[in-house]
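Here the complex is missing a single protein chain, while all its other protein chains stay put.
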Amino acid sequence: MQKMPQWADVILVPLISLILAGALSALVILAIGESPYEAVKIMVQGAFGTTNGWGYTLYYATSFIFTGLAVAVAFHAAMFNIGGEGQAMIGGLGAALVCLFVPFPHWTFALLGGFGAAMLFGAAWAFIPAYLQAKRGSHIVITTIMFNFIAAAVLNYLLVNVLRPTGGMDPATAKFPEPTHLPTLHDMLLPLGIQFSKSAPANVSLIMALLACVFVWLLIWRTRLGYEIRALGHSESGAIYAGISAPKVAIISMLISGALAGGMAINNVMGEAERLVMNSVEGAGFIGIAVALMGRNHPFGVLLAAILFGFLYQGGAELALWTSIPSELIVVIQALVILFTGALDNMVRMPLERLFLSLRRTEP
Amino acid sequence: MSGHTELERPTMAAPPTPAIELKGISKSFGPVKANKDISIRVMPGTIHGIIGENGAGKSTLMSILYGFYKADAGEIFIAGRKTRIPDSQAAIAAGIGMVFQHFKLVENFTVLENVILGAEDGRLLRPSLAKARRELQSLAAEYGLDVDPDALIEDIGVGMQQRVEILKALYRHADILILDEPTGVLTPAEADQLFRILDRLRSEGKTIILITHKLREIMDITDTVSVMRRGEMTATVTTAQSSPEELAELMVGRKVLLQIEKAPATPGKKVLEIKALRVIDADGIERLRSIDLDLHAGEVLGIAGVAGNGQTALLEVLGGIQSATGSIKMNGDALDLTGRHSGGRSRRARGIAHVPEDRQSEGLIMDFTAWENTVFGYHRDPKWARGPLMNNAAIQTEAKAKMERFDVRPPNPKLAAKNFSGGNQQKIVVAREIEQSPDVLLIGQPTRGVDIGAIEFIHNQIIALRDAGKAVLLVSVELDEIMALSDRIAVMCDGQIMGQGPAASADHIGLGCLMAGMGGADTQQMQGWHISAAAKADPAQEPAQAAGSH
Amino acid sequence: EPALIFDLGGKFDKSFNEAAFTGAERWVEETGGSFREIELKSEAQREQALRRFAENGNNPIVMTGFAFGNVLSEVAPDYPDTKFTLIDMVVDAPNVRSVVFNEHEGSYLVGMMAAKASKSGTVGFIGGMDIPLIRKFACGYVQGVKAVNPDATVIQNMTGTTPAAWNDPVKGSELTKAQISQGADVVYAAAGGTGVGVLQTAADEGILSIGVDSNQNYMHPGKVLTSMLKRVDNAVYDAMTAGTDIETGIYVMGVANGGIDYALDEFNAPLVDDDMAALVDGAKAEISNGTITVHDYMSDNTCPVE
Partner (left out) sequence: MDFLTLLQVLDSTIRLATPLLLTCLAGLFSERAGIFDIGLEGKMLAAAFFSAAMAFMTGSVWLGLLAGIAASMALSALHGLASITFRGNQLISGVAINFLASGLTVLIAQAWFHQGGRTPSLIGGARFEQITLPFALGPMDAEAAGLPLSKLIAQAGPLQQIYSEVISGQTILVYFALLCVPATSWLLYRTRFGLRLRAVGENPAAVDTAGVSVVGIRFAAVAICGVLCGLAGAYLATALQAGFVREMSAGRGYIALAALIFAKWRPWYALGATLLFGLLQAVALRFQSIDIAGIPVPVQFMDALPYILTVVILAGFVGKAIPPRAGGEPYVKER
């Protein structure tokens, strides 16, 4: 017998948590002397009011889908991958290297080549923490945090000492050659007769992100590997009994996770900047945690949560442009969302469970 | 229900005040009603037994008395005074001590530190430790509870750990001592020693509540006994006026039928040949020492022994999930003993099915649906594949049929495994493994926590498999189950086979001696039995003592 | 309505970005106009901010920092009717005004003052991010020091290799301590927000420091020898005043046209004696009329002196 109906668990609990986070955010806005109503208006208008706003919202969402899926896949195997940030950084390196050094004839090849390299690099970066957790019992959370810092140092070194073009001042690679530039939503929608903002960075990577959602859904719920990943995630002793190689499945799940996080690079590195800069990931790896939490580790949930966070990011940028509210407000909102949907989940869940139990008792 | 109103009958003399009286205790864990309106009285200076099947709510009730759980309703009277016990601190203050089923000790603390934890005098440790050391010495002298105060808990055996738990209670001056299944982890000799200590405590006027599954223990030591079933207290009787048969009936609600109708075995060729099998686990403890065993087609080989004497390791090695040295040959081919993580898979491929001892943490994924669990371990079978994907529709259809065949209730494959009762969970596991029609079935504690109807069903399935010419290796701590099902029996103690022989000539006393690691006169009487040197070599103790009187 | 975009250091870095802000404020005060502004938080926001302001009709759009170079060269052609002013970097587009400064000249001047004020004959330089632009500061400074005291030692440190180096006061502070223990008694900080730590530590430890970009003399009165003024404020003020009529192309600001200077005010007056003032003003004149040429590191990526 369940304590609560499924819909309450999947929809009601996150929704109430979200409302609580929103209410507290409104208080914060009030406390710094601004109007929450105005703020929300600017954010909604800025994120969804124009195709340009949509373009940015979807651009951010694309990144968050990748990192959210990355966290979710690892979560299904009970691995808490906090290293999406580092994996995405190194994934960016992979994408940059092929874009710079492989003469792609057409963007389609560049997309596939860049995606492949980014995933490969991201997976490779996830491999060591995964291996250490699976074979030597080192806590994955700590090792992935450490690997985020190590990734930053590696990238820093390479951008400053190796990849920076001569005469360049900022630590960044040269601009990628023209054939690697990915079509934006503007380019893609124009043939269909839809006018989409030319300047917004949302690009073909969005399609790849949606495909990744479908892929992850199939993987987790329809394949044998997914079955094994979930089994391991729920009970390691059970998995071992069933002849599932726990270290192997744990490592594979982390490799997929790292590949997804790394794969994000097609969006921010190839699709937007068209060169590799120092902090191209911009915390998307961490947002992935919140996205996966909110999305209940389900690809569809991840998609919705990613759009929510895309909205927060784009709305926050608009706030910073048109009001004096610093964009750190978004960091606060993000923190509150993680806090309520993740850490304080039981605060909402326990009273609800009690409510549903007593409801059931009264109507037998 | 004959003797259950004994204590409620009005007596002429003014009755002594009960040491403990519980009135109308109820407790739910979410949807599970673990205790329903339970009342019980325990007289001072007596040993009061509580029996009941797994999950009947015994531990829950005692944990409430000890303040570990909070009751939803009900009252507690200690020595006639209504007492509120919101936490263990209050229980300790009321003179209650409890030894839990799963010990509550800090593994990397010393015995002394564990004893004083929560009962320190003053803020500094040094004086507390010194005082406790003196007190432990006097307690040890008084009750024969010797322990090394400076040993780390993780370094001492379970028997010793239990002593520490008892010392903890005595150190806190408990007048009422609750022991939750204390003998489950003990050898008969250790259990006997424990009972001598309990006897001693009783004679000093302490009140003891003893939870156990073993009717023999109840009959031996308790003054009164309460029976619990499905969260309810079904009866309280005076032990002397009751009988094991009556108690068993009260426990399960109907007559126990442990005799199985089965045809004599027709053993076939040797399927498994185990030689010099040795297991050293991750903690460096030797679990198996040089096991030699054969398993034939068409027979049930029962492995008897007190829990924790290597049976689990044996099942795991055979099931491919524990590494070992030595050799196992199946139909002449050597099996891989490296215990690779995918070992379970290769065993299944060879036709070895495995019902693990612990269904909840191994046999099932509790959060998976029933249908997902019906292919657990066989999920890579091409039968369930549709291209690169799993054929969920086929699995579901088959699961539904399987659940109906095995009378799993409710027969709804979409329900999560955790939402089935323990017995039905076990049926799902057994159905999955038996329906593979394996050449070898490894089955551990097949009926632990399973109700009587299901026990019969599962037993019959095992025999049917045997009759189909398959080999069955049965591990159970229930001697009666072993004796009822097996064609041959091997007894394990301390990682060794103490003896093996035909089930027909085995008897309780002889098996009990072997389970305690002793050979001796009683075992010699069992015809056709081969008693190992290890068992004979230990004539130090009186065999009769260990077997328990019956 | 003009717009102003501050680079990652933030508009209150007490230095480069703050100078830009001061210029904009002066324009507001004098004209009563208003302007849009944003402090960047990330690389990705550069392009977004530029485009959003351009699309919003803000004109001209002023931005501070070399890092805009790449982005602006892409964005500018998309908005031919918008005028852009880029400070510290050159972008070749018909609607862009690129303002660059002869920082080496100003650094030369404060280098002379440092050499003059130093008792130990050892002076220090703490740069921000290790890029040619900061080497240009360092090179000018060393030339100035050596011009006064050829035997002087100049200890040079860079804070880092990434933009984080602009905002790491702890590191600035530790580097200053290290330089002090190596004997330096005047330290020149060309490190954005990191300089706050440098100036603070210099003041705490009782040596002199030299500020950069804005006039930082007030931060520790009597402890800051002078500040190398880079009149970013003027550049911004001019751009906003000119509005849409702004002249595009490359605009160099140096000692000669008052775009580069050293700061002298009531806070450092006691530290600058007549002798020193005469010396520096002399050099200033000579640079203006071309008698002295200070080598520009960025012209050939080398420095003739160490």
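Every chain is named by a letter (A, B and C) in the order it is written, and numbering of its residues begins at 1.
The criterion applied here is as follows: a contact is a pair of C-beta atoms (placed from the backbone, for glycine too) under 8 Å apart; a residue touches a chain by one contact, two chains touch by 3 or more.
Since we're looking at a predicted model, the values are computed, not measured.
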item	value
Touching partners, among the displayed chains, of the absent chain	A, B, C
Among C:A49, C:V100 or C:L175, residue touching the chain not depicted	C:L175
Contact set of subunit B toward the excluded chain (per top definition)	29-30, 66, 68-69, 87-89, 91-93, 98, 100, 104-109, 113-114, 116-120, 122-126, 128, 168
Subunit A residues touching the omitted chain (full complex)	28, 31-33, 80, 82, 128-129, 132, 136-139, 141-143, 145-147, 149-150, 152-154, 156-157, 160-161, 286, 289, 293, 326, 328-336, 338-339, 342-347, 350
Footprint left on subunit C by the chain that the document does not show	10-13, 39, 120, 157-158, 160-161, 167-171, 173-175, 177-178, 180-181, 183, 185, 193, 196-197, 200, 205-207, 219
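Definition applied: only the chains that are shown with their structure count from here on.
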item	value
Chain pair with the greatest number of C-beta contact pairs	A-B
Computed distance of Cα centres, subunit C from subunit A, in Å	38
Centroid spacing, where centroids are CA-atom means, of subunit B and subunit C in whole angstrom	79
For subunit C, residues contacting two or more additional chains	none
Residue ranges of subunit C in contact with subunit A within the complex	36, 38-39, 41-45, 47-49, 51-53, 55, 66-67, 70, 78, 130-133, 161-163
Contact set on subunit A toward subunit B in their complex	1-3, 218, 222-224, 227-228, 230-231, 234-235, 237-238, 240-248, 353, 357
Subunit C-touching residues of subunit A, taken from the complex the two chains share	52, 56, 156, 159-160, 167, 169-172, 175, 198-199, 201, 268, 272-273, 275, 277-280, 282, 317-318, 320-322, 326-328
